[in-house]
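Below is one structure. I have some questions about it.
Yeah, one chain of the complex is gone here, protein chain that is, but the others are all in their spots.
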Amino acid sequence: MRAYLDAVAAGYPSTSPALVYLLGMLAFGALVVFVFILPVAGITSWVERRVWARIQSRIGPNRVGPGGFLQWLADGLKNLLKEDVIPAAVDVPMFRLAPYVVVAGFCAAFVALPFAGSLIIADLNIGILYISAITSLVVIGILMAGWSSNNKWSMLGGIRSATQIICYEIPVGLSIFPAVLLSGTLSMQGIVAAQGWAPTSWHMFHSPFAFVAFVMFFVGALAEGNRTPFDLPEADSELVAGFATEYSGMRSLLFFLAEWGNLYVIGVLVSTLFMGGWQVPHFTDNAVVLTVAQFATMFLKAYFWVFVAMWVRATLPRVRVDQFMTLCWKYMVPIGLVNVIGAATVMVLLPDGSIVLRLIMVTVAVAILVQFARRVLFHLHRADYGRLGRIGEGAA
Amino acid sequence: MNTAAIQQLLHERFGSGVGPVESARLSDAVEVDPLSVDEIALFLRDQPDLAFDCLNNLSGTDRPARGKIQVTYELFSYVHRHAFVLKVDARRDRPQVKTVENVWPAANWLEREVYDLLGVVFLGHSDLRRLLLPDDWIGYPLRKDYVEAPEYHGISTVRESILALPERR
Amino acid sequence: MSLLNTVPEMVLTTKVDQLLNWTRKSSLWYMLFGLACCAIEMMQTGGPRADLDRFGMAPRATPRVSDLMIVAGTLTLKMALRTKVLYEQMPDPKYVLSMGSCSNCGGLFQLAYSVCDGVDKVIPVDVYVPGCPPRPEALTEGLMLLQKKMMQERWLVREPRPRAGAARA
Partner (left out) sequence: MSLELEFDDGREVFATEEMTLNMGPQHPSTHGVLRFIIRADGEVMRSAKADVGYLHRSIEKIAEKVGWHGFMPYTDRVDYVAAMTTNQAWAIAAEALGGVTVPRRGEYCRVIAAELGRICSHLLAAGAMGMDIGAITPFTHAVRERELINDLLEELCGARLTFNYMRIGGVAWDLPPGFDAKVLRFLNHFEPYVDELDDLLSNNKIYIERLANVAVVSRERAIAYCLVGPNLRASGVRYDIRKHLPYSVYPEFDFEVPIGTGRHGSVGDCWDRYIVRLDEMRQSARILRQALEGLPEGPVIAKVPRNYKPAAGEVHVHVETPRGDQSWYVVADGTEYPYRVHIRTGSFAAMSIIEELSRGLMVADLVALIASFDIVAPEVDR
């Protein structure tokens, strides 16, 4: 990239290199947004609707493209072409700006996400710190949207969002600590490199404290992504559509875009911090094949957590705003503090980790998963949906 | 306790304000004075062997032939599991009844409904506004002589249709 | 637009129109505007058996992001004024589907004093679905008729939108 821009700058001696760099970077950024972020967010929306539909015994979008796959394209184009209503009483500059701030906040997080060993836009040495800081921009945007809409429902949504960030940022930060301690670096690639491809080498299974940190991070990340059970700012049944109530057309879609895109960011973060990121066994020396394999691994891991978030959203009710505050301040912050100390203690006592402990942890996790699967099967068996369609049909 | 016994009790306590038992088919009632209904209601609620703790229904009936609007109170006691029907007649040209809102909070909305649809004014009611119809509605539609307005805020209330409609009564 | 108006309807504009119409019809977000009985059938239509989500139709709580207003149920005069406001809050292009006899013409409640006999007295309607209430299948067909209608629209070449001759499911 840099070399290419240098070459371009050399080809046009009369232009200042800084301008070439700026334009080049802008073009590259736009390319990334269009080629990767938009489709990822869009496809996530389609996947979400399909997953939801299946959980609710429906079918979900299946008319647009194969299996409804192009649904997101239709949604996007339609909203792009819809009338852009700016209500008379809004604070116009802020109202217009808010969606861009939100989108900028979540797009900027992509800069430091490690997609593969060599696929990262910028491996910042403060990567995780940068991400947790820059994603807060989303909340600023939401607050702007809520305030400028001049609608009380929007404002309640915006204020709830502000309340929420104060609550979840500290537990999330505390739950990042164990992973950072274990890796000894804030760089995203460094954190991934500190783990291996096998589950026993994941941070998640290092010690019980690390596992608790992982659970807390996922819960906090759900809150960060405004997902049920913490989707307070846009609580559909309470606040109409929360901060986005007054937005129409593409502006409202930008909020949705940020929500779905954020989901993917959450998945990548969870995988990176606790699940080994893009690590794959070194099965080939071909760098391209290896990169593709790493990218696919990361994508699948991230999407697994995206799927879990969708599942949670389709299942759980929403907590109340005061209950959310209670959860964060009274439970998650103390647990997080104990956790950091605990994880550090384990590190001091077992500097290289204990494979026995890791194996026990993995076994417990597998046992929980098996028990869970058995319960799901039990329910499927009990409901006996095979008979369902035939009750009302035909003669007895 | 049956209606006659309750009427006896009420008559002893309130004298001429309480009429005799009116035996309509299927339902007995006692007619009382509209301006002392609140005291009678309080008595009915607080007397231990009556204990009518629930106002089950409150409805108004327009009776233009008699020049009255009748308000019917249906009481029920969850303690003794017995019921009692109380009636008051308000003058049709100036219908006024004492409110029983302070006795049974359920009366608040029920009285507002009767005010809204029949125009009975409940004296002492804390919040006597229209309940079901818009605030700017004219007339009391459940009165027998109510005539529908041809339009409301520019929306005509008649469907222009080629099909013959049953005539509005 | 003036330039485009001089161009005869060409293959290119037709194709672009088709694309635009296709995106619109494939992603009809409808506003949750259940008024009465038909609202239950509308919910059932969004439910597992007649799943409207298949067509990319999603319910939306706010009029600002809705393309379609399904007027499901009796429109009273008190509600009619609000309906107009809600319709005006929707961004163009917007469509209205009148579901059920009540919102088509007042239906059973033409006899009522407080009911607006038909939503088309307040806002323009694209598709009328008869029934009291219409079955989910009927509503689905109405929506598919609306999609058909949307596919015939022209956006690049200015001509009057086919509002007048509304389809009938």
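So that you can tell them apart, the chains are marked A, B and C in the order they are listed, and the count of residues begins at 1 in each.
Heads up, the rule we're going with is that contacts are C-beta pairs under 8 Å (C-beta built on N, C-alpha and C of every residue); 3 or more make two chains touch, one makes a residue touch a chain.
This one's a predicted model, so the numbers in the text were calculated from it and none came from an experiment.
Judged over the whole assembly, touch between the missing chain and the shown ones holds for A, B, C.
Note that of A:Leu97, A:Ala314, A:Leu350 or A:Ala365, the residue touching the chain absent from this view is A:Ala314.
Residues of subunit C that touch the chain left out of the display are 31-37, 39-41, 43-44, 47-49, 61, 63, 73-74, 76, 78-79, 82, 86, 108-109, 111-115, 132-133, 135. In the full complex, subunit B contacts the hidden chain through residues 24-27, 53-62, 72, 74, 78, 81, 83, 85, 104-106, 108-110, 117, 130-134, 141-142, 168-169. On the side of subunit A, the interface with the absent chain consists of residues 52, 55-58, 152-153, 156, 159-160, 228-229, 231, 235-240, 314-323, 379, 382-384, 387-388, 391-392, 395-396, using the contact rule stated above.
Quick note on the criterion: only the chains that are shown with their structure count from here on.
Rounded to a whole number, the gap between the C-alpha centres of subunit A and subunit C is 35 angstrom. Remark: subunit A and subunit B have CA centroids separated by 60 Å (rounded to whole angstrom). Chain contacts: subunit B has no residue touching two or more partner chains.
Partner subunit C is touched in their complex by these residues of subunit B: 132-134, 141, 146, 148, 152-153, 155-159, 161, 165-166, 168. Within the complex formed with subunit A, the residues of subunit C that make contact are 19-20, 22-24, 26-27, 47-48, 51, 53-56, 58, 60-62, 64-65, 67, 89, 91-93. The touching residues of subunit C, counted against subunit B in their complex, run 77-78, 80-81, 105-106, 110-111, 113-114, 116-118, 121-122.
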